[in-house]
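Removed from the display is one protein chain of the complex; every other protein chain stays in position.
Just so it is clear, A, B and C label the chains in written order, and each chain counts residues from 1 on its own.
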Amino acid sequence: MLEEVKFKVLRYDPDKDGKKRFQEFRVPIRKGMTVLQGLLHIKEKIDPTLSIRFSCRMATCGSCGMMINGLPRLACYTLIEELKTRTVVVEPLRNFPIVKDLVTDFEEFFNKHRSVKPYLIRIDTYVQEKSNTMYLQSDEELVRYVQFAYCIKCGLCYAACPVVATDKTFLGPQALAQAYRYYADSRDEAGVDRLKPLGDGSSLLRCHFAASCSQVCPKGVDPALAIQLLRKEVLLRS
Amino acid sequence: MGADIDVDVAILGSGLAGLRAAIEAARTGRDKLVVGVFTKTQVMRSHSVSAEGGTAAVLYTDEGDSFQSHIYDTVKGSDFLADQDAVELFVKKAPEEILQLERWGMPWARRPDGKIAQRFFGGQSYPRACFAEDKVGFFEMSTLYDTSLKYDNIVFYPEWAAVDLFVENGKFKGFAALELKTGKIHKVSAKACVLATGGAGRLYSFATFGYSSTPDGYYMAYKAGVPLKDMEFVQFHPTALVPSGILITEAARGEGGILVNAKGERFMKKYAPEKMELGPRDIISRAMYNEMAEGNGVEGPDGVKHLYLDLRGLGEEKIKTRLAGIREYCMHLAGIDPIDEPIPVRPAAHYYMGGVDTNIYGATQVAGLWAAGEVGCVSINGANRLGSNSTTECLVWGAITGKAAAEYVLAGHNHSSVNNSDSIAIEKHVYDELLGKAPRENPYDIRDQLQANMERTCHIYREEKTMLEGLQTIRNLKQKMFRGVVDSSRYYNTNLMNVLEIEMMIETAEVILVSALNRRESRGAHARLDYPKRDDVNFLKHTLAYYTEDGPRIEYVSPVITEYVPTERRY
Amino acid sequence: MSTLLTALRTWLVPFRYGLERWSYTMQRISGVVIALYFVMHVASTGQVVGGPSVWTLPPYEYAKQVWLETKEFLANPLFDAGLVVLAFMIFFHSINGVRLVLAHFGLILKKPTRPEYPYHPGSMSRIQRVIFWVSVALATAALVYSLDVFFKVLQP
Partner (left out) sequence: MRAKTIQLLHYITGLGILVAGGIHLATVFLLSPYEASMSFDGHPLSVIAVYRNLFLAATLQALLVLVAFHGFNGLRTILSELHQGPTYLKLLNAVVIAAAAVVVVYGTRTIVIAHLLGNA
């Protein structure tokens, strides 16, 4: 059952004229074929100049986020048949600067992640770094944050959020979910110190609970939930 | 040509081994050293995130487990080729690493008493694989990445691929790196370097590896004069999802999953009556291969044969809490729910036991150059690695090499800076021979031919005749005119990167075939139809392959045997 | 300029992202509309006591006169229609606003869990959906009621 679909791919090369344009390709498809495989077919058999970022092909590394038929999705995890269209429109992720073709620049995104201090902060630093002990944690305590630890940093939520679109000082769903992930970890001792910086400016409070972030997250992280829980703490405790 | 960069310690690769090394180097030389992490992918996109099942360590000696047992399991699993002093170091260091990760925030699964939980893994005689759902590698990577952000003296160079190592008078001095985003080749000087570029990856078409796993590190070290050790030992994981090759973790069997053939028989009874599905991987993969060869396989939609992994006995609860990830892959990509249906699986290339030859501390023969993780060969895996030992190995030797490299620099070891003449060769190759030149043959077709060739001639079972054909094919591929890059853009030119990778893949495949041809015995993952027995008299030895202009030169060294004399392996 | 276009596109086009995105867009539009009406409303009632020029007590009759004139001026179907839409918006914004306040304080959300495929984000809990639709329903009721007040649609 060999069929064909049309891929409309956004092309952009700062080296050429730096203009964005769509290019069309015909791609034969099989059952179970992903959009990433379709793009690789284009790259390997039709036009090797197409740039794509990808690695694990199993929705775990977070490389291959792009706009597919208008929504941010992982190319390696989107089956062509599930789109139910004969034309697959592929564009680079929104809210990220484009490097080339479908490849976007994640520097600011990663910097925002870093800015929330995404690591366990302890008072007993000596024990943390040098001892050979184990902090105990119950399954209940684990479940309070583990959902948010599923984040693969793919940036889909960041591309979906209507606030990020215009406000670059907003930290965005990914970083905020990570701020909550560490805040909620029973082993973390930073407490209010994590909340304070979030109560100022537009780093957290700009979230309007549009929840598009949770809608597109491929890993079930639900950043919107994390942000509301975090906001409660910021409003009441910081 | 890019700018010159100077770091104290360079880490190549940001998988588990690379990140662990970076943190250890950074904390050893806090305020004194700059640690540069150069990695071909973005940091968190490294292949290690795909590791699913578990990380082995002896945690509860008071509850029955023991170092001795872990050592023995590992040595026996390796078919007695592992260096036993290294295994001992490995087993003793392993718990520290598990606990260190815990104190850095790793969401390990817990027992009711709040301590870290452990599960069974193939070839381990005690449940000693620590786990976090079935996303162990991913959570470990997140923990290490996040923790590394604490250190101001770690500087990341994401999407900078090392393309050539520079060694002068047996001393490491630096390397050339291609910055993908801008297409520039930078000269990087470093006083010490830890190579952590991961496994040789996609030399086979049906593999559990991600696309970015290619043998860059192997080839660069090999070309710089470091021998590659035991490259003939390639592990085939019994259970990869058909047709994508996505791994169904061994933990699925550790939790109680069983393998059945087309007739519905639990065929492992015949091959490993005691351990059944929890035997070591080489034995199970061979069993599966035999089953399929005997006509007990199931014909898949593409005509590819497969068998079934049946998890229905585990119950919904266990699958949902402990194997949620593979359930998701099965549902999303194969359209089946393992709670109700068996999973179609087939063995796939999964791990390279061999690698860059190092001593027990991960140091190579080149001063200032260490290797850690899958790219290195210490060797604790010998002829066959036990499941869940590899992530531990990455952590243990990541820490050891990171520290050693930092101390080496702190001790004031001198090195000369990279200069223009060092990088002439690689720049000429990239700019004059490749960029903008149309290749006469599609490089991706060459890669496909290479992979098909490896599948056909150097798979689970091997024999002289087909391997010779395979070697011939590879030598032909080497000559073919695929060297050329249509894409002339500077920005994010993956076409260029791919062509460089394919060159390295061909060279590495050659080493594997030559090493395999020369080992005329069957040991661990290396099973020869023409020499079906293990031969301790002639081949209780590590293979060393040295680079020469006309192909690898093979030498042998004996493994370190301290306590355990080789006996027959039975499971 | 391009930020403005991006802004209009992301703020005003809620398609394909689910219910909360609709809520976000509608909350925003209704908030702005109500705020603008509020300014107008304050300005127009100010006319009653003589407009901006009068800051002392005007004669009673004068005030009444102005009030009637203003009422006359505003008595056209277009303005009434505006009030009908406004009624919808006020009710939607208020009830949905209560939902948002509760959610922003972490109250009507599901608890974090181990995500289970296929994923149903807990932030969009059932009760959230219920309140959202209640706000739409009440807003519609207000709309019908005010249609009746201004255009007598329910009367024979």
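To be clear about the criterion, a residue touches a chain if its C-beta (ideal position, glycine included) is under 8 Å from a C-beta of that chain, and two chains touch if they have at least 3 such contacts.
Note that this is a predicted model, so its numbers are computed, not measured.
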### Summary
Note: the excluded chain touches shown chains A, C
### Task
Have a look at A:Arg30, A:Lys45 or A:Lys168 and name the one touching the chain we're not showing.
A:Lys168
### Summary
Hidden partner sits against chain C at residues 3-4, 7, 28, 31-32, 34-35, 38-39, 42-43, 45-46, 48-50, 52, 54-58, 60, 63-64, 67-68, 71, 90, 94, 97-98, 101, 104, 145-146, 149
### Message
What does the interface between chain A and the hidden chain look like in terms of residue numbers?
### Response
163, 166-170, 199-202, 205-206, 234-235, 238
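Here is the rule we go by: only the chains that are shown with their structure count from here on.
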### Summary
In whole angstrom, the CA-centroid distance of chain B from chain C equals 59
## Note on the structure
Note: chain B sits from chain A at a C-alpha centroid distance in Å of 27
### Query
Using the average of all C-alpha atoms in each chain as its centre, how far is it in Å between chain A and chain C?
33
### Touching two or more other chains - residues of chain C
114-117
### Query
Residues of chain A touching 2+ other chains?
145-146, 150
### Query
If you look only at chain C, which of its residues touch chain A in the complex?
3, 6-7, 9-11, 16-18, 20-21, 23-24, 27-28, 100, 103-106, 109-110, 112-117, 119, 121-124
### Query
If you look only at chain C, which of its residues touch chain B in the complex?
114-118
### Query
In the complex formed with chain A, which residues of chain B make contact?
27, 41-42, 44-47, 49-50, 95-96, 99, 102-105, 107, 109-110, 112-116, 133, 135, 138-139, 142, 146-147, 149-150, 181, 210-212, 243-244, 246-247, 301, 329, 332-335, 442-444, 485-487, 489-495
